[in-house]
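A single protein chain has been removed from this complex, and every other one stays in its place.
Chain lettering (A and B) follows the sequence in which the chains are written, and residue indices restart at 1 in each chain.
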Amino acid sequence: MGIKLTIDGKEVEAKNGATILQTARDYGIYIPTLCDNPALEPYGGCRLCLVEVEGMPKPTTSCTTPITEGMKVKTVTPQVERLRKTVIELLLSDHPNDCMTCERAGDCKLQEFAYFYGLRSNRFYGKRRQYTKQDGNPFLERNMDKCILCGQCVRVCNEVQGVGAIDIAYRGFDAKVCPSFENDLNCEFCGQCVSVCPTGALTGRIWSKKGRTIGIKEVETTCSYCGCGCQLNLHVRGNEIARVSSKPDNHNEGWLCVKGRFGYEFITSPDRLTTPLIKRDGKFTEATWDEAISYVAERFKKIIADNGPDAMAGLSSARCTNEENFLFQKFMRAVVGTNNVDHCARL
Amino acid sequence: MAGLVTVFGSGVMTNSVPETENNDVIFVIGSNTKENHPIVALRMLKAVKKGAKLIIADPRRIPLVKHAHLWLKQRHGTDVALINSILHVMIKEDLINKKFIEERTEGFTTAAAAVEGFTPEVGEKITGVPKEKIIEAARIYAAGKNAAIYYTMGITQHSHGTDNVYSLANLVLMAGNLGRESVGLNPLRGQNNVQGASDMACAPNVFPGYQKVSDDAARAKFEAEWKVKLQDKIGMNAIDMMYAAEAGKLKGLYIMGENPVMSDADQKHTLHALKSLEFLVVQDIFMTQTAELADVVLPAACFAEKDGTFTNTDRRVQRVRKAVNPPGNARDDSWIIMQLSHAMGYEMNYADMSEVFDEVGRLWQNVAGINYRRMEKGGIQWPCPTTDHPGTPYMFKDKFPIGKAKFSAVKFNPSLELPDDEYPFTLSTGRQLLQYHTGTMTRRVKAIDTAAHEAYVEINPADAGRMSIDNGAMVRVSSRRGSITLKAKVTNVPDVGVVFIPFHYSEAAANVLTNPVYDPICKIPELKVCAVKLEKIQEDKNHAA
Partner (left out) sequence: MEKAKTEIIVGMGTCGITAGAADIYALAAESAKTKGLDVRLSSTSCIGMCHSEVLVDVVTPGFARVTYGNVTKEAIEEIISSHVAANVPVAKYVIAQMPSYGKTYDDIPIFGQMPYMNKQERVVLSNCGFIDPLSIEDYISKGGYEAVKKVIGGGDPKAAIEIIKASGLRGRGGAGFPTGLKWEFCNKAVSDKKYIICNADEGDPGAFMDRSVLEGDPHAIIEGMLIAGFSIGASYGYVYCRAEYPLAISNLKVAIKEAHERNFLGDNVLNSGFKFNIKIKEGAGAFVCGEETALIASIEGLRGMPRAKPPFPAQKGLWGKPTVINNVETLANIPRIIVKGADWFSSFGTEKSKGTKVFALAGKINRGGLIEIPMGITLREIIYDIGGGIPNDRAFKAVQTGGPSGGCLTAAMLDTPVDYESIAKAGSIVGSGGMIVMDEDDCMVNIAKYFLEFTQSESCGKCTPCRIGTKRLYEILERITEGKGRKGDLELLEELSEDIRLASLCGLGQTAPNPILSTLRNFRDEYVAHIEEKRCPAAVCKPLITFTIIEKSCTGCMACARACPTSAITGERKKPHFITSEKCIKCGSCFDVCKFKSVLKK
């Protein structure tokens, strides 16, 4: 049985237990937020999603407030707009505002809100947090002076990844997300925290200066590591992969592991084989495709002619595509003429 | 897989991964899910957060243990005894699903008789798991309304791997935990396209779609499609190939994207076999240890450089899309195969990969409804016989492919090489989170190789203390087949008397040590148990350096 309420005068209905924000989202009503993530527990930290509810003395955070029957919600009022603007100004007053060189420019929620609220100048100024410590891990870049304390990284690490490598330390203005005792990050390096960070506070180390949004083409594909089959978005710039992300609406819910997220560098490894090689006198020599193909075909044909097709065998790979495997066994069976074909499913 | 085929008529994951979050009991056995199937593990954690009970049966203190309600720390290679004891308790306490057994299975009586002797006391004696925990596990599992079992190589990579699988199948059948959403028996696939490679019949006994080469009708269908006469005789599997090569019976071998030197048991034997060949072609993206031995090496494109599909662990066929061009003259594997085929006088003409997939669909009903156009909206889980079929998240809803599922009477057989005075430790091998398989890819990712640079052997602090081995000290690990030298990692992950080595590192390849004995049915090597000895290496030169 649904609960009926109105949001901005529109009659809506949702399940008991839903929050105002969830309900609004379902009906396409936009409420700004920096700390909410549908995959995580409601937090109520950033205060951008404040709405007015009839009968409540003060604005309330839509991300944490459960809906009730007959509730009347207003998502845009002069008061909540003023409060949202103040919140963003406050955040910007403690932010490096170095969007020019920031890895996340164009893909940063804080920047986006500053844009929407037209915040060129700021009523507030004062001390800014500045951190110099570089984390020693090879995967994640942590620029904590860009952190807006939305807590998404803390929650995703704890709630989703089950690791709990980070939490908020210190009090007041100096509150800071860090590993215990400010040690270097020592975790599973899944980068889930990076994927939920709304600003440039957390980025991939190898993403640095590979491209932001301009000139980036996203290609959706399937991860080539384990059998989970996670959906990846390869961010391609030119002929290079700039970084990897994943969409929250896929079967892996946008989550990836360290290999899927950061393990693509092998593609451009200098060790890649770039030309056919034929071993002559125990040494590999480079060959053209025509040479290699006809050489292999001849040798195969000779073995078949001399010893029958069952003197040939093929080993295929669980790393290759279905189509390649299909063609491979078809090659062995239809062209070579043997059922001596297998793969490495057992390992 | 062959085990499950015998029992159900199909050897796939019965459920889809997203269903995991609605399990109320999760029984993980022989799967280090958090490290090897990280994203499946996240669904498990989600279920635990929703209130599911998590039972782990694993000799090692794997990361998931932290979240478990019950951890059964069975001795290596004693899974059958453990499961039989659990079954014994279920039968004795009348925790079995009689209706399901009656309607959908056969062979219950003999299976029940086989576990008669496996009292929790006997179970405790063999497995080392306290009998109270065995009883508790039985009760928790049987009480689950949405109970599912997950396993991987910890179950299969044994000389009695098929027996392990049979006993797990007995467990789900006993509880009637099949044919519904979020209940079932789920072998998690280790590599990205193990399922697909099996489906596509890179196997000596079947055509694509598990259609037996010996089946005349099936063969006729393929012959008609391919317009060529096909063999009806079952071919050699990978293990037989190596012995045949050593024996000189196999002359030519064509390897695509595989590195048996690193991944197979008993490296010495594999090397010898490959060197005995008359002609070896290796097609890969890197100069692997296997490629080094080849007569011809053909440079292939990697996943980001080509179009195609992978079928993941839960039978989900998903698109692989080209994002960048391959380096230099490297080419798609499919292009290379087609060229070779052409050169050998057989035309393979496909405009693109979708045509190849369509051909698969024509030959195998289960994917007939899947095509590239449909996959634009996301992966589809087979069976999917028609284009208006939504795909199949869970299997065996109304019936098993073989009609009634078969119980098996499973006897406990110890592993073939157990520790003795000379080789007092049990060695188990496997994967770790950061590296992948034989390391050809991950070891070329700087960040990963920085974080997980070296080979290591995990040793329990008690053993390390007794032998005065410090964390980080170099040790020599030897088996009857060879020895390797690597760093000691002193940790309470393995139990006393057990050591663990990840197999990703060629400089200290675990498979130099492993025992090349195979499950008689599945031909999977016993990579999880062999006997080794440890020696501390006195290396003063390390200090000098």
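Note that a contact is a pair of C-beta atoms (placed from the backbone, for glycine too) under 8 Å apart; a residue touches a chain by one contact, two chains touch by 3 or more.
Treat the numbers as computed from the prediction; the structure is a model and nothing was measured.
Here the chain not displayed is in touch, across the complete complex, with A.
The hidden chain makes contact, of the residues A:42, A:254 or A:276, with A:42. Contact with the chain that does not appear here is found for just one residue of A:120, A:171, A:209 or A:283, A:171. Residue in contact with the omitted chain (choice from A:64, A:274 or A:294): A:64.
Panel shows subunit A; residues 42-47, 50, 58-61, 64-66, 79, 82-83, 86-87, 90-91, 93-94, 123-127, 148-149, 151, 167-168, 170-175 of it touch the chain omitted from the view.
Operating definition for what follows: only the chains that are shown with their structure count from here on.
Those residues of subunit A that touch subunit B in the shared complex are 137-139, 159-162, 188-190, 205-206, 217, 219-231, 234, 236, 239-241, 250-253, 255-259, 262-269, 271-279, 284, 288-289, 292-297, 299-301, 303, 306-307, 309-347.
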